[in-house]
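Removed from the display is one protein chain of the complex; every other protein chain stays in position.
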Amino acid sequence: MKALITGGARSGKSRHALALAESLHPTRIFLATAEALDAEMAVRIDTHQRERGPEWVTIEEPLDLAPVLTRRHGHGHGDGGAVIVVDCLTLWLSNLMQAERDVPAEFARLTAAITAAQSSVVLVTNEVGFGIVPDSVLARSYRDHLGSLSQQVAAVCDRVVLVCAGLPLTLK
Amino acid sequence: MKALITGGARSGKSRHALALAESLHPTRIFLATAEALDAEMAVRIDTHQRERGPEWVTIEEPLDLAPVLTRRHGHGHGDGGAVIVVDCLTLWLSNLMQAERDVPAEFARLTAAITAAQSSVVLVTNEVGFGIVPDSVLARSYRDHLGSLSQQVAAVCDRVVLVCAGLPLTLK
Partner (left out) sequence: MKALITGGARSGKSRHALALAESLHPTRIFLATAEALDAEMAVRIDTHQRERGPEWVTIEEPLDLAPVLTRRHGHGHGDGGAVIVVDCLTLWLSNLMQAERDVPAEFARLTAAITAAQSSVVLVTNEVGFGIVPDSVLARSYRDHLGSLSQQVAAVCDRVVLVCAGLPLTLK
């Protein structure tokens, strides 16, 4: 199962992604695209980790998601699989742009890795294109890239869900 | 029946909420969170009131919604009930923040009152989290609070509807 969970800010996307993942596989990996760059962030990341519980392994990776998705996980289980929650693509794109990576090439790497992954993958993203056109060139470029990423990832997923007010709306 | 109607700006949310309320009960209360702070606003509120028609009673309450929801309404009818339209939670949150109320405590009061209310309640809110992350700290805090409010209210409602281009999409 490959799934994309999208929605607005504070819509309940991550909670929905975690619940879906928990229904899929006992070996659970949380692939966090946020980095603990300062003490406050470190505390927040630590809090989230404790909330998820001990059955979740957290991997922090701001940029190179593809190798984590295609790596063999879950040696303890016969199928060599796991479920990986990627939270979130919004921050990943921001990291890519800051690192001046080749964005379209990175999108192609990601979708290929999602398709190739033996594990189940649940990716979280945000809708950011339902507002007035932003003044900033960077913000416009960001929202264009993110819209394109959502379309590309949705195309290789089996399930796509829009979360609104904590409730899922199945798009695919 | 407890219902939450959400959607973008000028999507037809209020019209949908009024039509739903009119199908629910003959005793109709419009709980307005906007205040007539100046003459222009007073004219607008008056216009809306006349559009709703004489079978609607308007109560203006910017902050303390809970006691209005749990109060006994509709003495003229045997069931002691009514339908109350709360329009809108977006402005209510703005009023709470301006008055420096304890936002999470107020959310808990509201959801308890919705659950306890003998009357039917139809609440109107806005989706504000589908755009680029706002620059302003206040705007970010506002949209985080509103997203959380929508989730909490949706959880205690029987029906949740997203209105888009004047058309309802049932979430619950």
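Order of writing sets the labels: A and B. Residues in every chain begin at 1.
Following the convention adopted for this analysis, contacts are C-beta pairs under 8 Å (C-beta built on N, C-alpha and C of every residue); 3 or more make two chains touch, one makes a residue touch a chain.
The model shown is predicted, which means the values in this text are computed figures rather than measured ones.
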### Omitted-chain contact residue, chosen from A:Thr6, A:Thr27, A:Ser94 or A:Ser119
A:Thr6
#### Entry: Option from A:Asp46, A:Asp144 or A:Asp158 whose C-beta touches the chain left out
A:Asp144
#### Entry: Touch residues of chain A, complete complex, unshown partner
4, 6, 8, 127-133, 143-144, 146-148, 150-151, 153-155, 160, 162, 169, 171-172
### Task
Pick out the residues on chain B that sit against the missing chain.
8-12, 127-132, 134, 139, 142-143, 164-167, 169
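To be clear about the criterion, only the chains that are shown with their structure count from here on.
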### Centroid spacing, where centroids are CA-atom means, of chain A and chain B in whole angstrom
33
